[in-house]
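This is the structure, below, for whatever I ask next.
Here the complex is missing a single protein chain, while all its other protein chains stay put.
This part shows subunit A:
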């Protein structure tokens, strides 16, 4: 009987997991692009660009995730001509939030590469862009992979906060199922295990990539 209730809840939790992964994957890709662009702005030899990047990074790092989420979902949405649904708001928030942290990780990674590398590349006639693309970034990414994995895991966990604006993610489904079944202990235990497994898989993938690339 009890087992039936749990197995009836399971498909809903899986649906929630799908939403969580969907939002996470899109947001982390966008976040990575934001991070890369902001890191390059931060290092550009043009002062105002550095300032813009710094303001963005500090604004995100200096405010709680939930406030960012509410600002984007309720705040921006209340403005004229702006309207997006909760999923979009969730993706934007996770992406921007991760982007700010990625930016600092990527900046540190770029700066950790010996200047001699760029000098050798430029002395061969490579442009600044070619140097970044072929020489600096590939080496920086290899070095940054563990920190990037870490931030991705944090962002994945942050997605559970999206349930407060009504996104039917894994956490939201957990809430619904736990009140529907009166099996809070078991449901939240299962939800926790599902998050754990996903994060564990993420770590495995990262370890694999690291072994594959970092050695070189």
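In the analysis below, a contact is a pair of C-beta atoms (placed from the backbone, for glycine too) under 8 Å apart; a residue touches a chain by one contact, two chains touch by 3 or more; residues count from 1.
Everything that follows uses one rule, which is that contacts and distances are computed from a predicted model.
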Listed names "Light-independent protochlorophyllide reductase subunit B", "Fe-S cluster assembly protein SufD", "Amino acid ABC transporter ATP-binding protein" or "Electron transfer flavoprotein subunit beta", matching UniProt entry of the absent chain: "Amino acid ABC transporter ATP-binding protein"
Residue among A:14, A:82, A:124 or A:189 touching the omitted chain: A:124
Contact with the hidden chain (one of A:139, A:181 or A:207): A:139
In subunit A, positions touching the absent partner: 114, 116-117, 119-127, 130, 134-135, 138-139, 142, 216
